Structure formats: structure tokens, C-alpha cells
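Okay, handing you the structure first.
One chain of protein is taken out of this complex; the other chains stay put.
Read from first to last, the chains carry the letters A and B; within each, the first residue is number 1.
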Amino acid sequence: MVVPIAYYLVLSAILFSIGVAAFLIKRNIITVFMSIELMLNAVNLTFVAFAHQWHQVSGQIFVFFVMVVAAAEAAVGLAIIIAIFRARNTLNVDQVNLMKL
Amino acid sequence: MHLACILPEVILTLAGVLIMLVDPLLPRTASRKPTGWFSVLAMVAAFAASAWQLHLAPGTAYYGVVQTDAFSVFFHLLICGTVLVALLAAIDSVRPEAHDMGEFFALILLGTVGMLLMTSAVELLLVFIGLEISSISTYILAGFRRRSGKSIEASIKYFLLGSFATAFFLYGIALTFGATGTTRIAAIAAALPHTTTPILAWTAVGLILIGLGFKVSAAPFHVWTPDVYEGAPSPVVALMSTAPKAAAFAVLLRIFYGAYPSIQQHWWSLFWVLAAVSMTLGNLAALRQQSVKRMLAYSSIAHAGYLLVAFTSFSLQGIAAASFYALCYVAMNVGIFAVISHVGGYDDHLWSITDYRGLAYRSPVLCGAMAFFLLSLIGIPFTGGFFAKFYVFSAALQQGMFGLAIIGLINSGIAAFYYLRLLTALYSKPAQGSPVLAVPRMSITLGLAILLSASATLLLGVVPRSSLDLAQRGAGTLFQTGHPAQAAVQVVNDAPSQ
Partner (left out) sequence: MHLWPLAVYLVIVVMLVVAMLGLSFVLGQRHHNRATGTPYESGILSQGSARVRLSAKFYLVAMFFVIFDLEAVFIFAWAIAVRETGWTGYAEAMGFIAVLLATLVYLWRVGALDWRQGSRRVVA
């Protein structure tokens, strides 16, 4: 049985939207960061699905690079989060408000 | 020769890696200034290499991933020059004895590699990698004053919203790949008119615009800008308010004119709205700011709006005007932030407009430079800011964008108010009883940085011909590649009538 590409696209669109919603709603910095990772993985799913549809390997290669860059971003992001925890003793975004947004 | 096409990037990468290797070998207490001088040297070399690339035949390298043409060279020169000024301003204003300054300069060099790659990449994968290299190093630089709560806060806000934007940009690339089966910009332009799923391409355009809109801080994607500019160290703001933005604008031009010219009727109105909202919101919010850095943050949002006006005119003049505007904007902005990083101090102890009262009596030369940059930001004749606005609005008027041009002109008037407020503060007597904070003597490097940016702003306002010519040549390479798609515009327009 072949799964139609539309299923993959709908799934990744749903995952991406969940990521966006979580980014806007969640108050813990780590959770906010995880929602960004969810969005990136939704994009990866889209790439793989299209790569399969077009019989092009370039989509898969793109996924490799997205993964590597996401890891670099995670390293920097978590380091910043540790720094903010040391400075403020909280990871709630509402309390990281020295400057008004 | 492939290597010639990425020579500036190679130079900067080697220099950055070398600093990272040498820095830990230096004794802990040794001054890190030599690494700063070395990075200045590397940046000059990269600038020269970019200028040399102008004499190369335009062409692609590494399997058509990077392209050297007048457009990429124009932005290479712009970015290298800006980072050079920012480096010169940073060498003395940050504590040279601090042991992490080697990292500071290495991060700037490596981030610049990312920006340069963004402007010469013609494959969306490389655009993405360049964008991330430059973004990740700026996230770290924004939080470089680790002891300051504000700096870390700026860093985390920049990081979270920046990564959020990157995800949108990536999703746009993925959908473009789905619509056309490729991520090469030229191939996208060729395949797009024949796509069976145009809806994917339309969605992709919106998503990419959201992603890059964050990077250039166009309203309504600007929320991070004031906080990040206020919290980050001023020498870093001098860098990140200019060079990465110019690179992001180059990517916008390259993608929208290079890859999506055939669906131009679907995206130009988006740019119209973005430009109008950015100009109006940026200027109105800047009116009620007390902090100088926040005010300039909102002013940079407004300037992003003026620049986006040029995008709506689908013409060679429009692209040239946008490139030229980017050049003038970075020249005056890096200059004014160089002044602020010295006057305000590394820890930003002078931050509000009232703190700047009477600067003319304490430090007339610095104050004169700052006043000149402010005049240029207003757009007074004989400054770069004047011609920049002039070309953008005339490009818009040529295409019949009367509404947008009028909104822009009204906004220029509003903007004059808050710039003049700061300007009058500079030249008025300090308030009675307020403590007069001394401004330290200007160092030679800072003087050089201000001199470079001021003379660039002046030259752009008096003899803009040569840089405008280069901008036009660059626009020509971009529009030329759009030509097959120009024909496609007709096809798409005729399609519904069949």
C-alpha cells in the first residue's frame, strides 16, 4: 500500500502548526525551544516526502544539513538558556523582562 | 578556478579558525588586541579580494552553487566595509584585557563568512547555511556581556525569534522544492511557470517573506528589534543592525527577483503592505522612545520599510535603488552606533536622550559626527540618506506606486521630528544640577571607524555615481537571469483567459 504524498504534507503542516502554537503559548524557555525543533522536524518531513515524489536526492541532502544546523543551534541555544538561568534563576519567559517587549 | 569565486570567504574562514587556534595558546592575562588587529587585516584582505572579483568573468562555481557577479560583489564590498568599521569601533571600546576577546573577533569573522555566502549563493541550501552561520554567531555576540542581565536577555530573545523565523524560511524552501523539484534559484525560475501545484509556490512565497521579514526586522515581524538593540553591547549592535540586514536584503532580492519573477503579481502587494506598515509603525514608535538605542532600533525598522518600497517596483531601477539604499543605510548606521558605543560606554551607562544633552560641549568632534549621521538618517541633501530615499521613491513613482510614495514621504517628515529631538539635545546646554558624565578620549581606531563611515556617507551624498553604477550592474545581472521568466509573466497572465 502506497501512502499518498498529501498525507505526509498534511501531517507536516499539522506538526508545524503545533510547533507555532506551542511557541506562542508555552511559557518555559526549554519548551519554547522544543517547539522550534518540532517545526524544523515538520520541515524535514516535508523535504523527505517531496524528495520521494520528485525522485530527487537533493531533498534528503537538505534534511542532513537542517539536522546539523539544528544541532549547532541547539548547542548555542542551550548555552544561552544556562546563562539566563544563572543570571535569573528562572526559565519562565514572562519573568525574563528587564526590557519591555 | 572555483576557489577564486569564494576567495573572500576562504580568507575570512582561515583567519577566524587561526584566531580560535591561537587565542587559547596566549597567556590568560595577555592582551587580546593583536587578534583584533589581525581580524582587521583579514577583513581588509577580504575587501580587496571582493574588489578583485569584479574583474573575473561572472560565473558559477562548485556545481552552480555560488555565483560571482556584480550583484554579489556589490554586497561583498558593502558587508566587508561595514564589518571593518564595526571591528575598528570594537577594538578599543570593549575591554581588551578580557580573555574572551579572541572569541569575539573570531565570531565576527566567521559570521561575516555566512553573510558573504548569503549574497553569492544561488542554491537555497547554501543561502540557508549562510543565514545560519551569520545568525548563530550574532546570537552569541548579542549575549557577550555575560554579567549583564540585559545582554543575556537580548541574546535569548534574538535566539528564540531568530530560530522561529528560520523555521518559516525553511518551510518556504521545502514547499518551493515541492512545487518545482529543485532548490537552484535559476532552475526554480525556469520550472515555476509549468508547475502543476502553484498553490505550493504561493504559500512558499509567504513563508519565505515571513522568515526573511524577521531577519530584516520589517513590521509586523519586528518585535525583537528594540529589546535586542537595547540589551546587546553597542559595538555588536553596530554590526548586527547593518551587515546581516544587508545580507538578508540581498537574499530577498536574489530569491524574489531570481526565483519568483513569474508569480510577481502574487507577491508585490505583500511587499507593499510590509513597506507601508514598517515605515509607519517604526517612525511612530520611535517618536515616544527615551532610550537612544531603542529609538535607533525603531528607526532601523522604518528604514527597512523605505528599502522595501523599492521591492514593489518590479524594475531594474527598483533593484538598483534597493541595493543603493542598503549601502547608504549601513554606512550611516554603523557610524552612529560606533559613536554611541564610545559615548554610552561598554556597559551603556549613558543611555537616554537626556544623557546626551550637551555632548557638543564635552566632545565636539564626536558630537559633530553624530549630528552628521543624524542628518543623513533624516535624508538631508549632501548626505547618502538623501540620494538613497530619492532613488527609492523615484523608482516607486516610475512604476506608478503613488500611494506608497506618499506614505513614504509623510513618514520621512515624521522621522525628522525624533532625529531632531536628539540633535537639539546634543547641542543644548546640559540641565542644571544633572551630573555631567565625562566622555573618555577617543582612540585612534574609533576615530578611523567614524572617519571611514562619515566619509562614505558624505561621498554617497555628493558623488553617488560610481556606487550607483555598480548597483545598477548588479541589478542587471539579477534582472537578466529573470528574463526567461519575464516571458513567463505573460504566460501566467494570459492563462485565465484561455
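Here is the rule we go by: a contact is a pair of C-beta atoms (placed from the backbone, for glycine too) under 8 Å apart; a residue touches a chain by one contact, two chains touch by 3 or more.
Being a predicted model, the structure only gives us computed values, none of them experimental.
Enquirer: Which one, B:33, B:99 or B:266, makes contact with the chain that was left out?
Expert: From the options B:33, B:99 or B:266, the contact with the absent chain belongs to B:99.
Enquirer: Of the residues A:34, A:48, A:74 or A:93, I need the one that contacts the missing chain.
Expert: A:74
Enquirer: If I consider the whole complex, including the chain that's not displayed, which of B:20, B:316 or B:350 touches that chain?
Expert: B:20
Enquirer: State which residues belonging to subunit B touch the missing partner chain.
Expert: 17, 20-21, 24-25, 28, 99-100
Enquirer: Spell out, residue by residue, where the missing chain touches subunit A.
Expert: Residues of subunit A in contact with the hidden chain: 64, 67-68, 71-72, 74-75, 78-79, 82.
Throughout what follows, only the chains that are shown with their structure count from here on.
Enquirer: What is the distance in Å between the mean C-alpha positions of subunit A and subunit B?
Expert: About 26 Å, centre to centre.
Enquirer: Under the definition above, what is the set of subunit B residues touching subunit A in their complex?
Expert: Within the complex, subunit B touches subunit A at residues 125, 128-129, 132, 136, 139-140, 143, 146, 149-150, 152-157, 159-160, 163-164, 166-167, 170-171, 173-175, 177-178, 181-183, 223, 226-227, 230-231.
Enquirer: Across the complex, what residues on subunit A touch subunit B?
Expert: Its residues touching subunit B are 9, 16, 19, 23, 29, 32-33, 36, 39-40, 42-43, 46-47, 49-51, 53-54, 56, 58-59, 61-62, 65-66, 69, 72-73, 76-77, 80-81, 83-84, 87-88, 96-101.
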